[in-house]
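All protein chains but one are shown at their positions in the complex.
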Amino acid sequence: MSRPILQIRDLRVEYATSSGAARAVDGVTLDLAQGEFLAIVGESGCGKTTLLFAVAQLLTYPASTVGGSVLFDGVDLTALSPEELRVRRWRDISVVMQSAMNALNPTLTIGAQLADACRAHTEWDDKRIHERSVEVLSMVSIDAVHLKSFPFQLSGGMRQRAMIAMALLLEPKLVIMDEPTSALDVVAQRSLMRQVESLRRQLGFSVLFVTHDMSVVSHFSDRLAVMYAGQVVELGRTREVFDRPEHPYSKGLMEAFPSLLGAPRRLTGIAGTPPSLVNPPPGCLFAPRCAHATDECRSVLPELITNEERAVRCHLVNPVVRS
Amino acid sequence: MRFIARRLGFLLVALWAALTVNFFIPRLMPGNPAEAMMGRFRGHVNPNAIHALEVAFGVNTHQSLISAYFQYLGNTLHGNLGISLTDFPLPVSTVIMRALPWSLGLVGVSTILGFLIGTALGAIAAWRRGGVLDSVLPPVFIIISAFPYFWIGLLSIWFFALTLGWFPILGGYTETATPMWNLSFVLDILDHAVLPAFTILITSIGGWILTMRNNMITVVAEDYVKMGRAKGLKPRRILWQYAGRNALLPNLTGFAMSLGFVISGAILVEYVFNYPGVGFMLLQAVENEDYPLMQSLFLLITVAVLLAIFLSDVATAILDPRTRNSS
Partner (left out) sequence: MRLVRSILRVLLRGLRFLRRDKKAMAGSIILFVLLLITAFPSWFTPHDPSAEIYTPGIGLSWSHLLGTTSFGQDVFSQLMAGTRQSVLIALIVGFFCTVLSVAIGITAAYVGGLADDALALFTDVVLVIPTFPLIIVITAYVKNAGFWLMVFVLVFTGWSYGARQLRVQALSLRNRDYLLAAKARGESTWYVIGVELIPPMTSLIVANFLGAALYAVLAASGLQFVGLGNINDQSWGTMLYWAQNNEALQTGLPLWALAPGVAIAVLGSALALLNYAFDEVANPALRPVRAQRLKRVHA
């Protein structure tokens, strides 16, 4: 078994707020294998995007990493100097952001923005840069004439695809995607996902994909991680987590999505609101909203325990054995 | 280039408005200043010139208001601005030409320098948020920008010229020197220009620094700057090509709008230093009740401002691809 391309160990990120430090990522530990597609899902504010940017070392004030490590191919990214980090960017890890309209520099052409990345990390001459740019654009079915276009001249879907093309410029081992489908309609979403999937098979890169909409990844990701209040509460093979969720929160999420093919049923939500990240409750963070919470749940924080390729953070699933 | 055409159209409207205001002001003033002035002219000048002045100032009641207005517009656009009272019987246009180069040199250079340096400082200050520049510059320059231009001028005269004796007190050049294009004269000019330029620079730079800093702060938070970091670009490239380029755009518009403020300051600076530019000439014209000169100077200043605004619009069109296609 080759070494996982990404090893996140007990990562903790805090936001400085006027009422104290908010723990947005609370001790996340994850492995990502080479060529694997891992999806992270959760509601708004659960820390999934923060986690993503913490892994990519792109956090800015008021967020900061306060603990843990991120090992990429064996190298601890959190221990690198800014210049050492900069040199690795885009070659090793590239990023696709949520809104391509906002993520592309409005005053530079697509070609110039592609060339930017090339020049920062390679010795390629202009001809080679041009060739490669045309190559990646064709991978996402964008005509080479758009090298001269400005972002505002492209359609929404095209911009998003251009972002993906840009992410693949230097053949990175890991592509991080932050809700790249949120701004698109369902048809464009599916088309984008299939494109990502086919490119992944072709080029073999790993994907770390964050979304609040599980249905988008349900047929594409290898594994699925469910996050709640900064913690991973469930992790396992995508189809299995989908069909047989074990954590009460995951169960609630799955119930909230009606099936297109199943019998009509009443929609259920999850009562309550996420906990304060500045003053989290003792014990399980989901306990205040959980219908099955016990006293144990409310006082002792459950560990993320792995059992046959499924990890769950719940006392009810993994009861604490008392000797 | 629909954008440029639209802006040009707007500026022409503004020019027309200024011309019209210029036409009507003397007519609306209490106690007929125009009549008094005409009295001094009569008998000394050829009839055509008298007629032009009458039209410009609405003294001759034989013409209807409308025809006088159009004749005035025609005269002005042909450069027939009347005759100066102070430098009688020279035409106003000749008199103005003497002062124009001085103002262009002093005000033009210090304003542009101020804009460039201020914008750069503001960008750097915002880039290193919480750093030395960012904490020190805003409060310091907020306060300095509230100082009257002319007082900074007085202060620098008192300190640098009178107390330290480093620079001359007044004028564009030493009065006793003969104006010739040789090195010593040029140095003399520069010597006299330092303090006024310094005054204009100090008071106007604060505005540029602060607005650029504020724009940059907003831009730096944008996703495309984060994207620049994610791509592993060199920080300098991100600062200038990603953040700076985009933050500059609203600053250019701000430059255009604050020109009026800069001009007013420049006029006062010229006055304090007796610098032989257009502003100083304007105030002297007021003192001498030389109305033709005064009004023409007002027009000249207006045209200069409008031209500068047009140039900054062109610069915006060049830098911002979105304006070239705007509907």
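Details
For clarity, chains are labelled A and B in written order, and residue numbers in each chain start from 1.
The working rule: contacts are C-beta pairs under 8 Å (C-beta built on N, C-alpha and C of every residue); 3 or more make two chains touch, one makes a residue touch a chain.
Note that the coordinates shown come from a computational prediction; the quantities given were computed from them, not determined experimentally.
Only one of the listed residues, B:Leu90, B:Ile142, B:Leu190 or B:Leu311, touches the absent chain: B:Ile142. Annotation: of A:Gln34, A:Ser64 or A:Gln195, A:Ser64 touches the absent chain (contact as defined above). The chain omitted from view is touched by exactly one of B:Ala68, B:Ala99, B:Ile205 or B:Ile263, namely B:Ile263.
The chain omitted from view is touched by exactly one of B:Leu100, B:Ala120 or B:Leu154, namely B:Leu154. Interface residues of chain B with the unshown chain, by the touch rule above, are 10-11, 13-14, 17-18, 21-22, 25-26, 29-30, 33, 128-131, 134-135, 138-139, 142-143, 145-151, 154-155, 157-158, 162, 169, 210, 214, 217-218, 221, 256-257, 259-261, 263-264, 267-268, 271-272, 282-283, 286-287, 289, 294-295, 297-298, 301-302, 305-306, 309.
Operating definition for what follows: only the chains that are shown with their structure count from here on.
Chain A and chain B have centres, each the mean of its CA atoms, that are 54 Å apart.
Considering their complex, residues 56, 58, 60-61, 85-91, 94-95, 97-99, 102-108, 116-117, 120-121, 150, 152-153, 166 of chain A touch chain B.
Listing the residues of chain B that touch chain A in their complex gives 129, 222-224, 226-235, 237, 241-242, 245-246, 249, 319-322, 325.
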